[in-house]
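The complex is shown incomplete by one protein chain, all other protein chains being positioned as in the whole.
First chain written, first letter: the chains are A and B, and each begins at residue 1.
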Amino acid sequence: MAKQYETVIGLEVHVELATKTKIFCSCSTEFGGAPNTHTCPVCTGMPGALPVLNKKVVEYAMAIGLATNCEITRVCKFDRKNYFYPDNPQNYQISQLYLPIARNGFVEIETGSTKKKVRIHEMHMEEDAGKLIHDEWDDTSLVDYNRSGVPLVEIVSEPDMRSADEVIAYLEKLRTIIQYLGASDCKLQEGSMRADVNLSVREAGTEPFGTRTEMKNLNSFKAIARAIEGERERQIELLEAGKSVIQETRRWDDNKESSYAMRSKEDAQDYRYFPEPDLVPIVISDQWIDQIRARQPELRTEKLERYKKEFDIPQYDAEIITSSKHMADIFEAAAAICGKPKKVSNWLMVETLRLLKDHGMEPEDLRFSPENLAKLVSLTESGAINSSVAKEVFEKIFAEDVDPEAYVEEHGLKMVNDEGALEEVLKKVIADNPRAVEDYRGGKEKALGALVGQTMKLMKGKANPGLVNQKLKEML
Amino acid sequence: MDITSLTAVELGKKIKAREISVADAVKASLDQIERVEKAVHSFVTVDREGALRRGEEVQKQIDDGSLTGPLAGVPAGIKDNLCTKGMPTTCSSKILENFRPTFTAEAVRNLERAGAVVIGKTNMDEFAMGSTTETSYFGVTRNPWNLAHVPGGSSGGSCAAVATEECPFALGSDTGGSIRQPSAFCGVTGIKPTYGTVSRYGLIAYGSSLDQVGPIAKDVTDCAAILEVIASYDSKDSTSIDRKRPGYDFTSALINDVEGMRIGIPKDYFGEGLNCEVKEKILAAVRVLEERGAVAEEFDLSLVPYAIPAYYVIASAEASSNLSRFDGVKYGYRAEDYEGLHNMYKKTRSEGFGAEVKRRIMLGSFVLSSGYYDAYYLKALRTKAMIKQAFDQAFVRYDVIVAPASPTTALKLGHSLSDPVKMYLGDIYTVAMNLAGLPGISIPVGTDSKGLPVGMQIIGNCFEEKKIIRAAYTFEQTRAYERPELAKYPDKLREGLPKGLADERSKKDGQADDQAAGRADGRQIRSREGGGE
Partner (left out) sequence: MANKISDETIEYVGILAKLELSGEEKENAKADMEKMLDYIDILNELDTDGAEPMSHVFPVHNVFREDAVSGVDGSADTLVNAPLKKDNSFKVPKTIG
């Protein structure tokens, strides 16, 4: 029988913090913009420039540390990590090695029905690198430092995960926590959350870890799952063939669905860390920690309980809505405006989820405003539009965030409650459909549906279905 | 009137009193540069037009009463590792040959706000690594007292410019003695302030935990006045220290009185290795202070032999990292032929850096590399802590410590570069103060039998510049400022360079001239323009 192998996985997760400015200078962290527009002497490594630490970075890092059950390092320092690469303007990255801001934490994850703890070894603050774009025209690379100096935290887990499912559960957990803290939007596709996977295999039941590799460039949960599967198989094949795994960094190519080694003899991987002389230590007092704790916003579990209690939302619905901080924010804001939380919840649970699925989108990608959703709820509740019109309008809100009041007005979608006009139409319908009328009078209740449908059609869907029913019965 | 013979403060007073116009002050400096620069080579860049233009602006501001400080209208030389917006800032290195910063160093901005007129950038050892100014890519600077000798370094250009009276004062930087030692060699006065007193923003870093900017001038009064202007708390420099207002009031310490001042004389600083003439002159100066009421006493400082190795480990390690940004990507020199990224890096840096810089970058990379960090770098940081402690103890008993600024007077050109260890030993009396963050002043106390100046260093506890200023000022009152012949009779140079020197100027020096002449921007070295006497 073939040997059984166990996969051992640890993660290094980089998260871009949601500060307005970079970690060591006042340049904007905003996405986009022409190359090098969000730059200054500090984030481009100009001679003579010096870093000054953004306090908000420390506070976000502390908040994440606390929310992941870490010990906060009371005296923490920055170190320089030295390596040459053009996306790194100083050719050293300011990071933390010796005294990172947080250590020894954990988060609980759930896969299927099993719960487990994934321990966090440490978490540190550091600066992001710039962007390299390959220029096909003359086979060179172009460097843009707009992202250089954007603050990151790197969360390093212990090798506690055993499968892709666990890895994804861990990432989702981290993402939810960090999003709820407002510390980052954690978008894998846009790179505001990035995971490097350290993976090794060992024969099931054995104690020592195998040699691990580090996999980079994983931009989606799918890529992570595929890369884990691929790397597990690659390592097992090597071992089965009597070869050994080499400790190395590999880059995942999502198109080819395979990884390749990033080896280079110019790449010594000897980072010569030493304490950053241009920055002074950070001393964190009990008081400061208490302050951060007190400022900590409501996290997911608290929110979930509150939704059930306060709004009478079912457990399942509350779970779905709170799974994304962004969706929960939309829910609460819309509910507050229109005062109909259950109706808002229905729109999110049914139409929103359907459209997200149809478009292959994540809840984070929702772009409509709670105001417009609230207006739509009010329009339906007041009877101004009927439900089929409402669905049509919602698709517009979902796609373009239109103002439903203006849209309904503009397209003449308001329900017609004018009894006189309705009676005229009904007379026509009764006259034109003698069979249906006969059937109904003969006791076939179903036949009424056909007449209602005809009426709605003639009224271009704007009739109030309740009123149509009532009037029809009266007239027949 | 002989404008160039004035001190900065004297000149500032006359400008304020409308006895001298700013234009005349600037022209006097530029003319003196014209006369002596060929022989001494204090400057890498002279900004003739910029200085004249700036002079006019400053004159207006003096006239309308918006500039009233002691340095308003006074010309200044700036060491070429301090960034000056739009003006070449080279660190005397090929790798930064065409670099024009987009911002001005905070210390220089403070000077400009006070109305000083920057006339140019002074020569230095490449990236401040050296103690002779011989490692400059643009050629050596010569000692104004004897052109066959070095001016010291790394702020050799700044010190020579002050001694030759090309400018009344200059800024330097001091990482391991780079203000104090060349000040001693050139017979001028220089202060390395307490670490964190002058902002490092815009100072191109060598050893970040050791670097400090400071003034170089003809006397203590000038140095105190300049330091008062350049020192400031700067939120752009995280290591800048807010000393609050009274902490910056250095001129208040210009008091001719040392009654009861306790002076410590570290025995280890006056033993083996110290030239006897230097020793004699300094001890004589101490006696002068004693006569004025100071109490001097010998003591054991301890740990003296460990300062240099600890310093070279820390400075080289920091330098290896600080200088990694010079890679041909963002600014400065890039090699012409290369294959691929890493080859571009290697060629650019190998061609762009000089031998001494490479030596230190390699040492620094090695001591930080995997497996050596604890043995070298951490060991050096622990040694630093112990050295700081030794000074803390000494300053319980003494107000100031007196030491030589260098074991010898200025050496001959070409004598010290070959053996690194021998060269580093010359820094024995200065590096410990950088490790411990202490302020030190170097003042001239006479000349040796060869006619070369001897400097005495007075060291204070952290934040106690006022004590060293007071001691130095009191000594200075007993002795007139000595000017080198070259400053007194610059026209002698018109008859040609002293015999032999003309040929001795290195080939590299000539290349630098060509390159400078190639700059099409009017800021050329030795650019010619008519100016009133």
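Methods note: a residue touches a chain if its C-beta (ideal position, glycine included) is under 8 Å from a C-beta of that chain, and two chains touch if they have at least 3 such contacts.
This one's a predicted model, so the numbers in the text were calculated from it and none came from an experiment.
For the options B:Lys38, B:Arg292, B:Arg359 or B:Lys492, the residue in contact with the chain missing from this view is B:Arg359.
For the chain left out of this panel, the touching residue among B:Thr7, B:Ser42 or B:Ser320 is B:Ser320.
Set against the missing chain, the residues B:Met129, B:Ala294 or B:Val329 yield one that touches it, B:Val329. Of the candidate positions B:Ala17, B:Cys276, B:Val396 or B:Val421, contact with the unshown chain belongs to B:Val421. Among B:Ala128, B:Leu147 or B:Ala380, the one in contact with the hidden chain is B:Ala380.
Residue A:Asp135 is the one among A:Glu110, A:Asp135 or A:Glu203 that touches the chain not shown.
The chain not shown here touches subunit B at positions 98-100, 102, 195-196, 209, 235, 238-239, 241, 303, 305-306, 308-310, 312-313, 320, 324, 327-334, 338-347, 349-350, 353, 358-359, 361-367, 369, 376, 378-386, 388-389, 419-421, 424, 435-437, 462. Take subunit A: the residues that touch the chain left off the picture are 19-21, 25-28, 34-41, 44, 52-58, 75, 77, 82, 84-87, 132-135, 139-145, 217, 251, 262, 264-266, 268, 270, 272, 275, 277, 279-283.
Please note the rule applied: only the chains that are shown with their structure count from here on.
The distance from the centre of subunit A to the centre of subunit B, each centre being the mean of the chain's C-alpha atoms, comes to 55 Å. For subunit B in complex with subunit A, the residues that touch the partner chain are 82-83, 89, 91, 96, 99, 101-103, 105, 200-205, 207-209, 235-239, 317-318, 320-321, 324-327, 329-331, 341-342, 345, 365, 368-370, 373, 377. Across the interface of their complex, subunit B is touched by residues 41, 44-53, 80, 82, 84, 86, 89-92, 143, 264, 266, 270, 272-274, 277-280 of subunit A.
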